[in-house]
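Shown here: the complex without one of its protein chains, the others still in place.
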Amino acid sequence: MRITCPYCGPRDVAEFTYLGDGTLRRPDPAAPGAAAAFHDYVYLRDNPAGRHTELWYHAGGCRSWLRAVRDTRTHAFESVALATDSVPSEQAQ
Amino acid sequence: MRFSVLSLAREALTGHRGWTPTWRDAAPRDAYDVVIIGGGGHGLATAYYLAKEFGIRNVAVLEKGWIGGGNVGRNTTIIRSNYLLPGNEPFYEQAMKLWEGLEQDFNYNAMVSQRGVLNLYHSDAQRDAYARRGNAMRLNGVDSELLDRDGVRAMAPFLTFDDARFPIQGGLLQRRGGTARHDAVAWGYARGASDRGVDIVQHCEVTGFLREAGRVVGVETTRGTIRAGKIGMAVAGHSSRVAGMAGLRLPIESHVLQAFVSEGIKPLIPGVITFGAGHFYISQSDKGGLVFGGDIDGYNSYAQRGNLAVVEDVCEGGMALMPMIGRLRLLRSWGGIMDMSMDGSPIIDRTPVDGLYLNAGWCYGGFKATPASGFCFAHLLARDEPHPVAAAFRLDRFASGHLIDEKGAGAQPNLH
Partner (left out) sequence: MSHASQAAPLARDADGAGESRPRAGQPARLASGGLVDRTSTLHFTFDGRSLAGHPGDTLASALIANGVRLVGRSFKYHRPRGIFTAGPEEPNALVEIGTGARRTPNTKATTVELFDGLQAVSQNRWPSLRVDALAINQLGGPFLAAGFYYKTFMWPAAFWEKVYEPLIRRAAGLGGASGLPDPDLYEKSHAFCDVLVIGSGPAGLAAALAAGRAGARVILCEDDFALGGKLLAERREIDGRPGAHWARAAEAELAAMPEVTILRRCQVFGTYDDGVYGALERVADHVAAPRPGQPRQRLWRIVARACVNAMGAVERSIAFGGNDRPGVMTASAVRTYVNRFGVAPGRAVAVFTATDDGWRTAADLAAAGIGVAAVIDPRSGVAPALRASVGGARVLTGARVCDVRGGADGVRALEILHDGRRERIVADTLAVSGGWNPQVALATHKGAKPRWSEALQSFVPDAMPQGMRVAGAANGEMTLAACLAAGAARGEEAAAACGFTAAPAPAPRADDEPCGLVALWHVAESRSKAFVDLQNDVTAADVDLAHREGFRSVEHLKRYTTLGMATDQGKTSNVLGHAMMAALTAGGTDTVDMGRVGTTMARPPHLPVAIGAFAGHHRGKHFKPTRLSAAQVWAEGAGATFVETGLWLRAQWYPRPGETDWLASVSREVRTVREAVGFCDVSTLGKIDIQGADAGAFLDRVYVNTVSTLPVGKARYGLMLREDGFALDDGTTARLGPEHYLMSTTTANAARVMQHLEFCHQVLWPDLDVAMVSVTEQWSQFSVAGPRARDVMARLFGASDVSDASLPYMGCRATRLGGAPARVFRLSFSGELAYEIAVPARFGAALAEALAEAVAAHGGCPYGTEALGVMRIEKGHVAGNELNGQTTGRDLGLGRMMSKKKDYVGRVMAERPALVAPERPSLVGVRPVDPSQRLRAGSHFLRLGAEASVGNDEGYLTSVAFSPSLGGWIGLGFLASGPDRLGERIRAYDPVRGGDVVVEVVSPVFIDPEGSRLHG
């Protein structure tokens, strides 16, 4: 598997570490129901078989966090962007 | 047909023409008391114990492909009960006890072989962590031994003791651990369940749930609608997808785990050995192949295949530990879809949806659990209350904080 880092170019997956779902947004800790919202944020996942927005960290490169869209059935990457440049959106179906 | 010396001899001398199907390949009926989704090890075991232990025989197991084609047919066949935490250890010991009587119980040779599981340690801190675990096992009445370096050398003199990057200091041994013939476990349960009236329905994929008054009362399938009093999900790897049809989000990610078999060789490795300074574990099958594996690839995947980097990582661990395997060839590989839960431990529980029960989150440790998972899930389905040894596997533990995190890795599945 190879990931095209927007900063470094195409690199072997071994340079990256994976975190997981890239659509999650950290809830407002002061809002009512924060405990339930944090439970969902920390533990619940869509885990789709198909397009998956996910976070990778280019640990062996530029140290950028990347937000990628990849198909979990084929492993094919659709897009890779810097996390700072991309906005988390709902899981594309 | 019951297997005995007599039936074997008779068939051998008559060209094996009298053997009948190991299980009935049933067509689905309109309704059952219990429908189990998933004809893998856990689903089949659940049906078997429902029929045998709880007297519930009006049961169907629905399998989208062929039975035993999921993780029960794609694993490294290890059985053990060497867990640390009180939520886990009694459950896995229950599984071990069932393994020990399994063949006599279901009259099928699953080749349970208690050749020992040895976890190596390479530092003082790791030794103490294993001691903590071994002591926890003893407190649960389970066998465990902490070996020093010489004890390990006596068992496995071929390991790298000199010139190692992370020298072996010793190991935690569970002699009752070992391996079983994975496919035969699925077939034996299928046969036992089928003989007791359970319908095993292959090529029947669940496409949705039938709901009435907020309760699930059946499933839509590629072979029609099937009503059920209760529905049990045992579809590890695909739990999120099936639960999603009922509107549930789970604390689970699907990841790929690869495993490997070498060409067959004469007996070389005595039991199961795991490396403590890298991702590598190994045993040798009765056929002679070295069966080994390591870490998950680490990214969400439903592809049932992984990538080269992990193959290399696993073999590096193997060569660091036992360089005698260098010239042996890796023959086959496979990839399974793991239900990686957020604390590394499984879920056997009711769900917020009435009538729907969940058996999920087995990470890469589901095979060894198969008998107890089936037994405890059957208990839950039959009695609507958890079996005592599985009482900690609750779905709401993530909200309450009663996590069962053996590794202390936190809410990140690919670290478990």
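The chains carry the letters A and B, assigned in the order they are written, with residues numbered from 1 in each.
Going forward, contacts are C-beta pairs under 8 Å (C-beta built on N, C-alpha and C of every residue); 3 or more make two chains touch, one makes a residue touch a chain.
These figures come from a predicted structure and were not determined experimentally.
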| item | value |
| --- | --- |
| Residue of A:L19, A:A49 or A:V69 in touch with the missing chain, whole complex considered | A:L19 |
| Which of B:M155, B:M245, B:L268 or B:A391 contacts the chain that the document leaves out | B:L268 |
| Listed residues B:G224, B:G247, B:P323 or B:P352, member touching the removed chain | B:P323 |
| Missing-partner contacts on subunit A, residue numbers | 1-2, 10, 12, 17, 19, 26-27, 29-30, 34-35, 38-39, 41-42, 55, 57, 59, 63-65, 74-77, 82-84 |
| Interface with the unshown chain - residue positions in subunit B | 3-5, 7-9, 12-13, 15-17, 19-23, 25, 65-66, 68-69, 73, 86, 89-90, 103-104, 107-115, 122-123, 125, 127-136, 138-141, 144-146, 158, 160, 163-167, 172, 181, 183-184, 187-188, 202, 262-268, 277-278, 284, 286-288, 303-305, 307-308, 311-312, 314-320, 323-335, 397, 399-403, 405, 407-411 |
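Keep in mind that, in the parts below, only the chains that are shown with their structure count from here on.
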| item | value |
| --- | --- |
| Distance from the mean Cα position of subunit B to that of subunit A, given in whole angstrom | 29 |
| Contact footprint of subunit A on subunit B as seen in their complex | 238, 240-241, 244, 249-254, 298-303, 307, 309, 342, 398-399, 411-414 |
| Residue numbers on subunit A that touch subunit B, as the complex places them | 1, 12-14, 17-21, 35-36, 39-40, 42-49, 52, 54, 70, 72-75 |
